[in-house]
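The structure under discussion appears below in the form of structure tokens.
With one protein chain removed, the remaining protein chains of the complex are shown where they sit.
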Amino acid sequence: MTKVEELTQGVLSGDVRSIARAITIIENNAPEAKKLVSSIYPHTGKAHIIGFTGAGGAGKSTLIEKIVREYRRNGKTVGVVAVDPTSPFTGGAFLGDRIRMQELSTDPGVFIRSMASRNYPGGIARATKDAVKVLDAAGKDIVIVETVGAGQSEVEIIKVAQTVVVIHAPGLGDEIQAIKAGIMEIADIFVVNKADRENASKTAMDIQAILQLNNKETAWKPPVLKTAALTGEGVPQLIEKIEEHRLLLEKGLKHKRSREKAEAELIEAIKEKVVSSVLEDLRKEGKFEQLVGKIVEREIDPATAAEKLLKKALKDAEA
Amino acid sequence: MQTERKIRVLIAKPGLDSHDRGAKVVARALRDAGMEVIYTGLRQTPELIAETALQEDVDVIGLSILSGAHKTLFPRIMNLLKKKGLTDVTVFAGGIIPEEDVAEMKKLGIKEVFGPGTTTELIIKYVCENVPKRT
Partner (left out) sequence: MTMFDEKEIKEVKRERARWEQTTLPNWLKQSRERKSEFHNHSGMQIKRVYTPEDMENMDYIRDLGFPGEYPFTRGVHATMYRGRLWTMRMFSGFGTAADTNRRFKYLLKEGETGLSIAFDYPTIMGYDSDHPMAQGEVGICGVAIASLKDMETLLDGIPLDKVTTSMTINGPAPMLLAMYVAVGDKQGVPREKLGGTTQNDNLKEFFAQKLCMFPPKPSVKLTTDIIEYCTRHLPRWNPVSISGYHIREAGATALQELAFTIYDGISYVESTLERGLKVDDFAYRLSFFFASHNDFIEEIAKFRAARRLWAKLMKERFKAKSPRSMWMRMHVQTSGCTLTPQQPLNNIVRTTMQALSAVLGGTQSLHTNSFDEALCLPTEGAVRVALRTQQIVAHESGVTSTVDPLAGSYYVEALTNEMEEKAWEYIHKIDDMGGAIPAIEKGFFQKEIADSAYKYQREIDEKKRVVVGVNDYTIEGDKCPIEILRIEPKVETAQVASLQKLKRERDNRKVKEVLDKLHDSAEKDENLMPTIIEAVKAYASLGEITEVLRTVYGEYKELIVI
């Protein structure tokens, strides 16, 4: 048996060590990564993938911990991928989300993996979507992705998750502004966490108000829920809503979403492939370096340089 | 796209003591040296530490203890790691571990014991040089 076959078998049987190793291989983009993903891919598509995003300090990890517990009570197995930011200066990362869910570690029905963003934009890591596939193939009923939570527009999650939950909390300052920009459109469910704080209702109303501005006719109107992660208040209701959303997806929306997701992934894969192979060729011929020099000297602008380079490369590709 | 292997380290605190100053300083130094660091928080049972190492697939584990319970807890942690097949992980320890216990700790499979006064540079260097090769 090859290493990839062995790992695939391990993953499919739910072996923890195989799952962990498979994710590492994907994360490091090791030589066997591509083969591994393609060999587990046929076994995916069963899990419900839920993304959690929102600004830091909103209590995402604590809430996720409570949600996982609730799913476990309902007899579901759960995988979690928690993404933390990589420092652009040192390349290092401190993976701290796990701490809030640490007690779940010894539950055999739960697998938690921390992941550094490794400077991938949009709040997740490049390897996140494939790590999710590993957990899906390993038979987890629910796969949860927690985004970086740096308060940026973390919209990449839409390409990974089927249901996106945006978490907010009162007293985080002007993040309603941030919600308006970008995140609003990707949310399937809004959660105002720390509901025990004053202003929680006001925050919820603010979000409702913004949502009402968007009066497009849609099959799903994103609800605004209140939770208190510390006590677990509101968690069963949140899970109910997630389930409702899942059922709606099943009924038809899913097909649309799946197609959208597949399309996005395919485009991404093409981009990656094209860029890396074209770049490799260009570098080989030395033309690339030459043009970089010219751009520095202001002899040519980057866009024209790219056009010039690609004209030839694309012709070659056609041939 | 190229392969990018990063060193993944687990800094764990077994035992009931709450002296996390050293563990945190080490965690931070390793992160600033470009590694991906998971810190468990205080008072972790051997089971939690071993399971975390397994799921996170770390290359290196640093155990910090100052409560004096290392003779009870370290053997349990090392046994669990073995049971879970994590034999290719480098384990080092720090905190207050008397000189005369060091040999016993090493026999358990703990590769190095760092006492107070160890520089973070030394630990960074040690970790870099002791990342297990993976096939």
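Note that the chains are named A and B in the order they appear, and that numbering of residues resets to 1 at the start of each chain.
As a convention for this text, a residue touches a chain if its C-beta (ideal position, glycine included) is under 8 Å from a C-beta of that chain, and two chains touch if they have at least 3 such contacts.
This is a predicted model, so every value here is computed, not measured.
Taking every chain of the complex into account, the omitted one touches A, B.
For chain A, the residues in touch with the chain missing from this view are 57, 62, 94, 96, 99-100, 230-231. Chain B residues in contact with the hidden partner, per the touch definition given at the top, are 15-21, 24-25, 27-29, 31, 39, 41-43, 45, 67-69, 71-73, 96, 98-100, 115-117, 119-121.
As a convention for this text, only the chains that are shown with their structure count from here on.
Distance between chain A and chain B, defined via averaged C-alpha coordinates, is recorded as 29 Å. Put simply, chain A touches chain B in their complex at residues 16-17, 19-21, 23-24, 28-31, 86-87, 90-96, 98-99, 102-103, 105-106, 111-114, 116, 118, 272, 276. If you check the complex, the residues on chain B that touch chain A are 1-6, 8, 27-28, 30-41, 44, 47-48, 51-52, 54-57, 84-86.
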